[in-house]
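The structure that follows is given in the form of structure tokens.
Of the protein chains in this complex, all but one are displayed in their positions.
So, chain A:
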Amino acid sequence: MTDLGPDSPAPRRAVLPRSSPKLVTGLALIAAIALFGVAGPLFVGEPGAINDIGLAPPGGGHLLGTTQLGQDVLAQIAYATRGSLYIGVLVGVMATVLSALFGIVGSYVGGAVDEAFSLFSNVMLVIPGLPLVIVISAFVPPEQRGAWTIAVVLAVTGWAGAARVLRAQTLTLRNREYVLAARVAGEPAWRIIVVEMLPNLLPLLASQFVFSVIAAILSEAGLSFLGLGASNSSTLGTMLYYAQNGFALQRGAWWWFVPPGLIIALFGCGLALVNFSIDEIIDPKLRTVPRRIRQRRRAPAPVERPAPDTAVSVRNLSVTYGNAVPAVKDVSLEVRRGEILGLAGESGSGKTTLAYAINRLHRPPAQVTAGSVTFHDRDGGDVDVLALPPGELRAFRWSQLSVVFQGAMNSLNPVMTIRAQLEDVLATHRPHLSRSDRRARCARSLELVGVDPARLRSYPHELSGGMRQRVMIAMAMLLDPQVMIMDEPTSALDVVVQRGILREILRLRDELGFAIVLITHDLPLLLEVSDRIAVMLGGEIVECAATEEILAGPRHAYTRRLLESFPSLTGERGAFVRSGEATGGAR
């Protein structure tokens, strides 16, 4: 879920849909058709009036031509639209009430009621609706088959899908803090549901309502077309039924047949477009973002190797989200071979954005607006990372610079085995390796981080959080990279596991000699393990110095504040992790 890391601005949850071309078009379509259905019949003539000019094409006295019996098509459509809308809204309301009853109430009450309601909804869901509707309608004699009967039957057979969606959402809502608080405060259940939960369920209810209106209008049209619709009512479906039985299309009378279908399609399209906007409230990720942003020319070119032991140079790098304020401002930084460089700062200070930009993992709307990133290979040769073409960028990633992401819980693909996820790194970057060599290397890498190679066959959900993070570290070392970026590698784990993993990382760094950029908000931890520390504030590096210097005399006021906020920093630095002795109070 860490789209752009914690440093990205959090999307605000809106209550009303944002205005967008889709929403405006959708609302316009719905309003126009609804207006036509409501007011249209007042302005057109009698739809049943028979005339002696049958099947007249559009024009003259009949804007949309006439039917076989000479009835005015426009007048018929106006009345039929009214009929279809009536049934659609009726079913929409009834189905939404039913689904709310079974979905929300059931899952709120929980226990056996929820089990029973959920089973009932699921059974209703898998039993095919239309055959059931047809059977029921067929048993009701035509004279008793009014619009209400049809609407009730459609609602009874059509609420189950919505109930399931609502149930899932209610289940997550009922464990939110404010709902739990209200329960503890002893508010009655109906009040909690209506006051606390319903506002949060509204977008979902609205979208399900819209969906059932579309489904009802379509189903009613289908039923009427089969001659099973409401008797004595005029809907777009009955109109199509008469048009078909009058061989409208065969006689070329498209004006009789095409418009009713188009109205259904346009109305459904309008509702679906409104639903898009509602979906975007429910899931803000769905808002379209421009994918490609024209790359602005970066001023500084790649830099010469400043010192023989430099692994990465970042020069004057700026990263912006869209056209807003930069998240990273004019940052210059060097990573030396084999060192641990700590990157400290609070959430939103731009440290994750900076780390991602170094590997070009930032996603739109984030873009690099200035600066350069140069990778200095240990075998000589400098790589201008920001200018690499896609193929070379892919080859560069992981083999020279690998990343361990924050939230190790989600970094592994839940539907692939550990082996497959380790092996595809080798298959991509070392295609010449034989299958057995690949397997051997994967097993060895797990042993290196203290995970039983038998775990290769496991899926991520079968591993503990600490083990998953160890697997990620094994994966990051698989290609013997020169630099490893670790973004909060241990913050989701408990302290003991955390320390164990850090100790492992330090040991491996000593053995294999890669440099580590360690990002964390946990300053005491950085003071223990890193060689140098860079402190970020508001997208800028305010201080970058050796750890001893920072500890002895921080120059920037912010660094001082950071240090002062950890009063228990008394023991010798690094004692715990480096020697393994428990000094206590380290965190």
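Keep in mind that, in the parts below, a contact is a pair of C-beta atoms (placed from the backbone, for glycine too) under 8 Å apart; a residue touches a chain by one contact, two chains touch by 3 or more; residues count from 1.
Basically, contacts and distances are computed from a predicted model.
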Hidden subunit of the complex - UniProt protein name among "Phenylacetate-CoA oxygenase subunit PaaC", "Acyl carrier protein", "Cytochrome D ubiquinol oxidase subunit II" or "Peptide ABC transporter permease": "Peptide ABC transporter permease"
Full-complex contact with the absent chain, from A:L166, A:A221 or A:M467: A:A221
From A:L27, A:L69, A:L125 or A:L171, residue that would touch the chain that is not displayed: A:L125
Absent-chain contact - pick from A:I264, A:A366 or A:V383: A:I264
Residue among A:S332, A:N410 or A:S491 touching the omitted chain: A:N410
For chain A, the residues touching the chain missing from this view: 1-3, 22, 119, 122-123, 125-132, 134-136, 138-141, 144, 161, 214-215, 218-219, 221-222, 225-228, 237, 240, 244, 249-250, 257-258, 260-261, 264-269, 271-273, 276, 279, 283, 285-286, 288-292, 359, 361, 364, 393-399, 402-403, 405, 407, 410-416, 424-425, 428-429, 459, 461-462, 472, 475
